[in-house]
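Here the complex is missing one protein chain, while the rest keep their positions.
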Amino acid sequence: MTTSIPVPSGASSAPKVNNLGLAKKDYDGVASTLCNGCGHDAITAALIQALWEDGMNPYKVAKMSGIGCSSKTTAYFLSKAWGFNAVHGRMPSVATGALLANRTLIGVGVSGDGDTASIGIGQFVHAVRRNVPLTYVVENNGVYGLTKGQFSATSEKGAKSKYGDVNPSEGIDLCSLALELGATFVARSFSADKKQLVPLLKAALKHRGIAIVDVISPCVTFNNHPDSTKSYDWGREHEKQIHEIGYVNPWDPQDVDYPAGERIEVAMPDGGRILVRKIDRDYDPRDRRAADRLLADAREKGEFLTGLFYVSADTPNLLDMLSLPETPLAYLQQADLRPGREALDEVMESFR
Amino acid sequence: MTTSIPVPSGASSAPKVNNLGLAKKDYDGVASTLCNGCGHDAITAALIQALWEDGMNPYKVAKMSGIGCSSKTTAYFLSKAWGFNAVHGRMPSVATGALLANRTLIGVGVSGDGDTASIGIGQFVHAVRRNVPLTYVVENNGVYGLTKGQFSATSEKGAKSKYGDVNPSEGIDLCSLALELGATFVARSFSADKKQLVPLLKAALKHRGIAIVDVISPCVTFNNHPDSTKSYDWGREHEKQIHEIGYVNPWDPQDVDYPAGERIEVAMPDGGRILVRKIDRDYDPRDRRAADRLLADAREKGEFLTGLFYVSADTPNLLDMLSLPETPLAYLQQADLRPGREALDEVMESFR
Amino acid sequence: MTPPSAVETASPGAQTAMVVNDFTILVATVNGTGSQTSNNTLIRTIMGMGVPVAGRNIFPSNIYGLPTWYAIRVCQDGWSGRQRKANVLIAMNLATAHDDVAKAAAGAAVIYDQPMGLDTLRKDLVYYPVPFAKLVKEACPDKPALWKLVTNMVYVGVAAQLLGLDMTSVEAALAKAFGSKPKALSVNQAAVRVGAKWAAENLKKRDPYRVEPRNLTSGKILIDGNSASALGALMAGCTVLTWYPITPSSSLAESLQDYFTKYRRTASGEQRYAVVQAEDELAAVGMAIGAGWAGARSMTTTSGPGISLMSEFIGLAYYAEIPVVIIDVQRVGPSTGLPTRTMQGDLLFTAYNSHGDTKHPLLFPTSAQEAYEMTMVAFDIAERFQTPTFLMLDLELGMNNWLCDPFPYPVGDIDRGKVLTKADIERLGANGWGRYKDVDGDGIPYRTLPGTEIDGAAYFTRGTGHDEQARYTEDSAAYKRNLDRLLKKWETLRNAVPGPVLSPAKSPTRVGLVALGTTHWPIEEARATLRGKGVEFDYMRLRAFPFADAVRDFFASHDRVYVIEENRDGQMAAMLRIEIPETSDKIKSVLHYDGLPLDAETVVEEILAHETR
Partner (left out) sequence: MTPPSAVETASPGAQTAMVVNDFTILVATVNGTGSQTSNNTLIRTIMGMGVPVAGRNIFPSNIYGLPTWYAIRVCQDGWSGRQRKANVLIAMNLATAHDDVAKAAAGAAVIYDQPMGLDTLRKDLVYYPVPFAKLVKEACPDKPALWKLVTNMVYVGVAAQLLGLDMTSVEAALAKAFGSKPKALSVNQAAVRVGAKWAAENLKKRDPYRVEPRNLTSGKILIDGNSASALGALMAGCTVLTWYPITPSSSLAESLQDYFTKYRRTASGEQRYAVVQAEDELAAVGMAIGAGWAGARSMTTTSGPGISLMSEFIGLAYYAEIPVVIIDVQRVGPSTGLPTRTMQGDLLFTAYNSHGDTKHPLLFPTSAQEAYEMTMVAFDIAERFQTPTFLMLDLELGMNNWLCDPFPYPVGDIDRGKVLTKADIERLGANGWGRYKDVDGDGIPYRTLPGTEIDGAAYFTRGTGHDEQARYTEDSAAYKRNLDRLLKKWETLRNAVPGPVLSPAKSPTRVGLVALGTTHWPIEEARATLRGKGVEFDYMRLRAFPFADAVRDFFASHDRVYVIEENRDGQMAAMLRIEIPETSDKIKSVLHYDGLPLDAETVVEEILAHETR
């Protein structure tokens, strides 16, 4: 894909440092221990790119994950940030708690399809309902990589495993499920489509609510046979971008010579803008019903659509609903928290 | 509602015994200990009626539930059947196991909105995906009755509790969620609408797959204030049946003088038929996309629709996928199960 | 109406001397009928007369229509434990009335709804049939809808009259209950008055039980342990509460939410707290752990089933060393068990909770005041030792009303433990510290809080093997070093938790008693009784797990030790045997596990049965 939307995610125009004066390598993590060619590593690379281009303050990022090959990847980017590899399927609750404690943290959750759609579907559902301000990346390979290739709940019914087993249960489409539950940012991408993935992640990182990014990410070891819908071959052949997408930060060069009307622009709270340009259909990612239809059609036709399906930039998130103070709860001092003697006296009196 | 579909659920035409020669009281349970006027008791009564009219073999019914006022109700019908009041939110797994062990059991699950949509949403999702042959009744009052009135996950965002608290999170619509997950029978009703509830339950009981029946069931003690969307007042005022519904068992008198074309008939595996008659909209409950649209529209408009939203009578269920023998696994004998010496020798050889 | 003469003559209680300020009133009603307010009025009236009381609710796991009992222990000596038998029975529930009568103490007074006709059941009781249906109509002629509710206030009036309660005190109690609702106040006042008047005119006092004013409660408060603990959390600076409703813990979370709303909301509407009702216990503790990790004082509340569900996360918090406070208001297990009965049933399971080698500090409050104070202690321990810390309440303490002195304002400051700030890291250099390094020789490492803006502050938290620098490792030696350090931390913790409280006999005894939690009260009462019989025992009340050195010492200086607890399997005895092996032979378990709180009589009987002399 070549795009004329001025997205600074390419190699050519990339500045040596970002708006914080940090180099891309400042967003690196420790070396990956995943299989060569694992889709997850490409997503890690895209995340590094996106975090850097978005100028995210590394010290404020909380990298949250569960258990699985995918969940390990939070160690492979941004060593300057805190990471929390929790227990299997329960990343959302830990992330929620961390964000309650410190509202200035930038929540980046990375999970797998097993971690999210199998054991973790309950916490996924409730994190979405609460609109927890979390970029929630699912590295979706349709199998449990780390335990050697069993089907996960995103494998479609009838899918065949590397060993010939047939999946007997309906697969979960995390994007349409998230939409159903009221998610405020819903996107899908393909780990091999970095051009699309980076701007999607950039937008997700700037979203002030839950941002579900379902990334098809082939497991080269257990689910990369050509008839697997989670393989590189299948993905490359079938991916259909629903639009071109770009993300422009306030400090990025303005996109001047672009006729209005041909694209949709979504303003984000920090002044950034999501730019979406038509490829072969008219699609407004702010229209939830359109997203419903799009995904239901795609499911019927067995299409692999990617792009930003839905965004609602201004729905209050969980933290907004709680009227938290400026200072993170974690930093409040005894004097801010312990009521005075009068208060205790008052309570005591109520029990007399 | 008066209906001209010949549904034998009314008082007048009801025979004294059903096709099995059993009286309705043969389907009774122990006395309820719920609050006077609790919606759940009305659902119990409807279940008794439906089980009786459907001629369900009492000894084959497995009454499965979790924990809550709603989950207690499995004791209040059909004492001739086995009941299992399991742990909170995990009824679906226990029911799945029981049906694996004995495929001739008739699974009747009763749960609450807390039990299903809060703690139990994970097991709900996966039971739906697997198409477990289970009538899954959710007695939905929007609160935790048994623990005194906290919001459950089906309470809509902004709902006010009896004590004035405001619900901060998106409510889950169990019907549209079930549809999203590929449920093969999805219905909603109102505990005060016995005329509709009984035929819906009758159809659900005859469905050979998961049958989600979400019944709005007011909690008179904690969530019956008039502005609660789960109150009697609100329900009575807002319920809109999407159609008239009837269920005709093979042994029921034929419905002769009814012009074809005005209604939709869905044949069920045992020869029974669901009859659906238009009220004010054309709606085919076999059309999943139509169901999607219907429920999305209703959500947008804040409508309380009831009826059979979707049915697919012939999707294979979990047990079908497993090629189980006629004889329930629980009844197989040692001779059926323990391979002979040759088999052991063969295995031993493979390890030499 | 005159009471049947059969009762009048047969009652053996009629002629005995007065029993003043030392008896139990048992009110048997149906739940959901609003009797709670009446019972509160009774208890507050007696308290208002300066006489010590304790209120105990024995209620069903159900919202409406099942039997419920409220026991008020009136005791000027201050004993607050349950008594097995009621001296004054107010029998309002036909379903249980016969059984209630059968279980009453000999000579008990029975106030009952006349149509029940209980007076032929036993000859040794004093019966007071009351025509409640008639009286309630008198009290509130124009509001039949309220009759059921108001009937309860009529029995307050009758009992007040019979027991000699002070009407000013009754009025004060009513004013406290209905102060803000004048209409309700006047209806209830009328009901009490009608009951009292009718009793004065129609009943002849033939039982010995009387309340007489004293001056023993002035300044005191009557509080449930859950509210006390919530108040402790408020004072401790808890900022994050993530919870899932479950009896008997829900009222703790709800009280704390109330206190937050009242005392942590600034004028500008800022809320210096976050409360999230989670979708289940896994999420509740997961959120609390996430918050603890990020630096908030966080907690969750639950009961047994919740502890089971939290097990995986508890192991993570232990191994990754994350502070979090978990309050277990214990109820009767196994499984859902008896959700509205009390038990010390989660001790062993909580102490060693989660797979692998794990141990956790537990605190055992005995009184409302300790519930308040130990909640604060729990937060300090959790942060100081970076480990999940449990406050073990139970239904008996948490949901019942206890008379006690008002709580002192906390002395001393919150201890947030070893947290390195940006300045510290600047000083130490980016490689100058290690998240899991034992710098001070106490096994407790240092941590940084996410968001600290300096290179080298960040570390990676995981439940997998990690080295001193929090790096992933599968190295055997590194794994073992870390596990050994955790053990060293445990050793440090052992003498940092509240030590046992020793209550020696007048002169040292060879036989000792050990207990924890609310059984303390019946045990102290039993010790007094036994002392009266010339039998004395040294007594040690455990306040925490692990066991401080003083616990070992107590065992060392006694030959035989009765470990008294409320469970079937002797869970505390098991923990003592594991941790202090040499105690094993000395332990004799006294076990009470029927869901009701232990009573002094049982203690006396059990001990005497063994210690025959």
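Order as written gives the chain letters A, B and C; numbering starts at 1 within each chain.
The rule we apply is simple: a contact is a pair of C-beta atoms (placed from the backbone, for glycine too) under 8 Å apart; a residue touches a chain by one contact, two chains touch by 3 or more.
As the structure is a prediction and not an experimental result, all values here were calculated from the model.
**Q** Please pick, from C:Val187, C:Ala574 or C:Val590, the residue that touches the omitted chain in the full complex.
**A** If we include the chain that is not displayed, C:Ala574 is the one touching it.
**Q** Of A:Gly29, A:Gly55, A:Gly89 or A:Gly307, which residue touches the hidden chain?
**A** Once the missing chain is taken into account, the touching residue is A:Gly89.
**Q** From the listed residues C:Gly32, C:Gly65, C:Gly232 or C:Gly345, report the one that touches the chain absent from this view.
**A** Considering the complete complex, C:Gly345 is the one touching the chain left out.
**Q** Quickly run down the residues of chain C that touch the omitted chain.
**A** That gives, for chain C, the contact residues 60-61, 304-305, 307-309, 311-312, 314-316, 318-320, 332-341, 343, 345-346, 348-350, 352-359, 462-465, 474, 476-477, 479-480, 483-484, 487, 567-569, 571, 574, 577-578, 581-585, 587, 593-596.
**Q** Against the chain that's been left off, what residues of chain B make contact? List them.
**A** 30, 57, 59-60, 62, 64, 74-75, 79-87, 90, 92-102, 104-105, 122-123, 125-126, 130, 318, 322-325, 328-332, 334, 336-339, 341, 343-345, 347-348, 351-352
**Q** Where does chain A touch the missing chain, residue by residue?
**A** Answer for chain A: residues 33-36, 67, 69, 87-89, 118-119, 121, 144-148, 150-151, 153, 221 touch the chain left out.
Assume only the chains that are shown with their structure count from here on.
**Q** Out of A-C and B-C, which chain pair has the most contact pairs?
**A** A-C
**Q** Which whole number of Å gives the spacing of the CA centres of chain A and chain B?
**A** Roughly 35 Å separates the two chain centres.
**Q** How many angstrom between the C-alpha centroids of chain C and chain B?
**A** 40
**Q** Could you check chain A for residues that touch two or more other chains and list them?
**A** Residues 122, 125-126, 130, 318, 322.
**Q** Two or more other chains in contact with one residue: find those residues in chain C.
**A** Expected reply: 279-280.
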